[in-house]
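Yeah, one chain of the complex is gone here, protein chain that is, but the others are all in their spots.
Then we have subunit A:
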Amino acid sequence: MTKPSIPVGIICSQHGPYQAMGREILKSAMMAVDEINEQDGFDFSISAHVRDPRGVIAEYHTVCDDLIRNVGVEHIIGCYTSASRKQVLPIVERTDRLLWYPARYEGFECSDNVIYVGASPNHNVLPLVRYVLDNLSREIFCVGSNYVWTWETNRVTRELVTAAGGRILAERLLELGESAVTHIVDEIVRRRPPVVFNTLVGSSSYDFIRAFHAATTAANLSIPMLSCSLCEPELKIAGPASAGCITSSAYFESIRLPENKAFVARWKARYGEHSSPSVDGQSAYVAVYLLARALQRAGTSDIGEVRRAAAGHRYNSPQGPVWIDDSNNHCVLTPRLAVSNAEAQFDIFWEAEAPVKPDPYLTQLDVAASPARDAASPNAPHLRVVK
C-alpha cells in the first residue's frame, strides 16, 4: 500500500552570494527526506517542493507565497540569512504555517510559527567570546558583513569585552557579496590586533580569509581568527588559508558520536568521499527529522498538533541530543569550540558538559559576571576540554 504523501516546502538559495551554504542545506535536507521515505517506521512519505530564491531577498516572499498558495504546504524548511527569514515570517504567521529554520542566528525573535533549529546566540557567540577573554585577549578587531547577524554579534561581543575591561579595536563592515577586502587586511597588518573576529558570510568571507592569510604571512604575523559560522565545506572553498580559525558551532564533522559517524558515512556514500556536511546543512537534516518525528507522533500535519508533538522530544541527532524547548520554540543544543586544520576539518577542543537551553533574548546573560561566576548559572554552558 502506498503511504500518504505530505508536501513540505524547502527554500534555499542555490545561486547568489551564499549559494554554497544554500546548496549544502538542500543536500542535507534531501538526504533526510530520502531516508525518511525509505523507513518503514514512518507511515507517510514527504514530498519535497524545492524553491530557489537565488539569494534575492524579495524572492523569499514570492516562493513562500507560491508554496503555500499553489502547493498547499503547511511546513517549510529553509531560509539562511535573517533577512530571508524576516521575508517569510509575515506569510507563515498570517497563514498559520510552520517554518523550520536551520541556520544559527542572532536571536531576539520568538515566533510561534517558527521552529528555530540552529544555534541561539548563547550557544555560539557567548562561549567563543568567553574563551577569547579567558585565553587570548581583551581586545578584538571585528570584520563582518553589513547585516543584522554581524550587528548583533558585535553588540554582544562589545558588551562582554567592555564588561571585562577590554575594548573593540575596530568594527569593519562589508556589503554582502563584497570582495574588496584589501583595505581591511592592510589595516589589520598595520594595527596588529591580538585577534580578529570574522562574521563575514559567503564569498566575502572566503576572499577575506585568503587575503588575511597572505598578508599576515608576508608580514610574519600570527593573528588568530574567530568565527561563529565557518564550516567544513567553506574551509575547502577558502583553501589552506582557512587553517587555524577558532570556531564556535553546535556541529562539526569531527564529532565522535556514533550517530555522527553513521551520518557522515551515509553522507559520503551519497555525495562523495571528499565532500563534507556543514553545520547549517546538518541542522536542516535535523529539522527534517524533528518534523517527521513530530508528524508521526501527531498523526496529522496540522501545525498546532505538530508543534505540540515536537516539543520536548529528544532526538539523538548527528550533533548529539537535540530537542525543542517549548517555552521559546528554539532547540536545546550542545555548544562546541574547535580550531580548523590543514585538512579542512575542525579539531574540537571544548564542548558543553550537557545540552544547553536556548536563550534567544540572552535573558540569562550577565555581562558583568566573571566567566567563573557565570558558569554557576544553570543555563550557562559548562565547558569541558574534549580529548
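The definition used in the following text is that a contact is a pair of C-beta atoms (placed from the backbone, for glycine too) under 8 Å apart; a residue touches a chain by one contact, two chains touch by 3 or more; residues count from 1.
Operating definition for what follows: contacts and distances are computed from a predicted model.
UniProt lists the omitted chain of the complex under the protein name "ANTAR domain-containing protein" (options: "NADH-quinone oxidoreductase subunit NuoE", "Cytochrome d ubiquinol oxidase subunit II", "ANTAR domain-containing protein" or "Anaerobic dimethyl sulfoxide reductase subunit A").
When you scan A:E24, A:E109 or A:D280 for touch with the missing chain, the hit is A:E109.
Touching the chain that is not shown, out of A:T2, A:N70, A:S222 or A:T363: A:T363 (per the contact rule at the top).
Counting the whole complex, the residues of subunit A in touch with the unshown chain are 89, 93, 108-112, 159, 327-328, 360-365, 367-368.
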